[in-house]
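With one protein chain withheld, the remaining protein chains of the complex are depicted in position.
The chains carry the letters A and B, assigned in the order they are written, with residues numbered from 1 in each.
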Amino acid sequence: MSRRADPAARAPRALLLPAALGVLLLIGPLVALLIRAPWGDLPSILAGGTVLPALGLSLGTAAISAGLCVVLGVPLAVVLAGADGWPAPARRLARALVTTPLVLPPVVGGIALLLLLGRVGLIGEPLYRGFGVTIPFTTAAVVIAQTFVGLPFLVLGVEGALRGVDARQQAAAAVLGAGAWTRFARVTLPLAAPGVAAGAVLAFARALGEFGATITFAGSLPAATQTLPVAAYLALNSDPAAAIAISVVLVLVSLGVLVALRDRWLRGIAG
Amino acid sequence: MSRRPSLVPVAAATLVLLAGCAQGGSGAASSSPTPSASPSLSGSITVDAAASLNEVFPELATEFQQRHPGTRVVFSFGGSSTLAAQIVSGAPVDVFAAASTKTMRTVQDAQRTAADPVVIARNRLEIAVPKGDPGKVTGLADFADAAKTIVVCDETVPCGAAAQQVFSLGKIAAKPDSYEPDVTAVLTKVRTGEADAGLVYVTDVVAAGDQVQGIPFAESDRAITDYPIAALTDSKNASLAQAWVDFVVAEGGPDLEAAGFLAP
Partner (left out) sequence: MSGALDARIRVRRGDFAVDAELRAEQGGVVALMGRNGAGKSTVAAALAGLAPLAAGRILLDGVVLDDPEADVLVPAERRPVGLVQQQAALFPHLSALDNVAFGLRTAGLRRGAARQRAARLLQEAGLGELAARRPATLSGGQTARVALIRSLAREPALLLLDEPLAAVDAEARPLLRTAIADRLRAFAGSAVLITHDVRDAEALADRVVVLDGGRVVQAGPLADLRAAPADPVVARLLQA
């Protein structure tokens, strides 16, 4: 269908200017980064021993975090989406609590995680005293920090998708003999799948770029907790060119992964 | 991380230099150590300063502002290297106080300093441990103990470079659990009890009060950090910038020493 065929769908002209400015704001910094990137030095910077371990760590932890977000976030979204029967204040409070990490400065989020899971934290202290387990300064801490900041994206996305699922489909499933679990697994969840996929992609992207909570809660040790954003930030101190190079790698990898995932998921849904 | 010269200082910095020369000159001309001799001081300046100065400088600023009513000194504290990178990239800053001469050098190389930097204080490293020393840390040798949770600054920042220096002087194969982006981050992890020990400056231990304990060690004598200060070229208020520098140089001593700094 060509654009001429559907004039009613055309965007009002008045929106074009702010839209263009929006694009400029989104794309401009990336373009500047790419133009200023020391392309010639890129191979040597990549081979420098900092970038590749950080890249591997970032991709691995972000993938695990996105998976954790799905495992924890989908049930949470289901509960929230079914919360219509709750009193309004409880519903509002629940939703506000879930979205808190979105408004919390990530560094503060990192401190909060330390207060909970650190060696002298509410849960961390008994863990340490009882089992000798410490969470900060471990790769697990990176994953926890990333999941913490990524979860709201998934929950909000999935909750919206669940609300979009036609209640009549669930009614039909019930009348066809499906209990609550079967209705969820075979009707509601498949119908909300695009929302789950989009939420997981967003959570992955957020995890990949996570810096503040990670540096505060997990620290920075090459190959263990030093993710690509942390490496980029540290490089900025001594070698801005290297920092730009690392950022370029981060941008290219993120774009590549997001485009690839999107494509695959969209195909999966359409097929 | 390689140590190639930075690619970032570019045309913009050169333009800034041209624009800033005249101002820099006038600023230098008014560089009298007697602040009362500059009655025309007014307006505000932004001072980027190493995180370890964030207790002393506000105190000095209160004094300075009382002496020169109508002036305002605004601070931005952070890791020296980050601040330097921002200044080199054209951040509108009037004065820079760094925690190392090497960091100040990157700003000088970008020709952003209006006059030669002056060292106002010196600092030395100290081992910081949480109150009560739960990790039973007694000296620098404990930094090689993998069973202890150790944090230091990343070597890309001055406190981290100094840490590497003392480790090599003491022939210690340090096994840190984290290389933090600045000294504040190291202190936070010691203060919250997450780390058994960290390497910070004496001044940080003083500032943290009774939440952390300091353990001096011999190698720190040979890794003293200088704190240079300089007015910057593209200041919109060059006379006030220079007056602040002069004030800190001439009268900051007692406050700096009270905070644990060594005299220059």
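FYI, a residue touches a chain if its C-beta (ideal position, glycine included) is under 8 Å from a C-beta of that chain, and two chains touch if they have at least 3 such contacts.
From a predicted model like this one, the values you see are computed outputs, not experimental measurements.
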Given the contact rule set out at the top, which of the displayed chains would the hidden chain touch in the full complex?
A
Residue of A:174, A:224 or A:261 touching the missing chain in the full complex:
A:174
On chain A, the omitted chain is touched by residues 166, 168-169, 171-179, 182, 186-187, 190-191, 193
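Following the convention adopted for this analysis, only the chains that are shown with their structure count from here on.
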Between chain B and chain A, distance of the C-alpha-averaged centres to the nearest whole Å
35
For chain B, which residues are in contact with chain A within the complex?
1-4, 6-8, 79, 81-82, 85, 88-89, 149, 151, 154-157, 176-181, 185, 188-189, 192-194
Would you pull the chain A residues touching chain B in the complex into a rising list?
36, 38, 41, 44-45, 48, 50, 111, 114-115, 118-120, 134, 136-137, 215-216, 218-222, 225-226, 230, 233-242
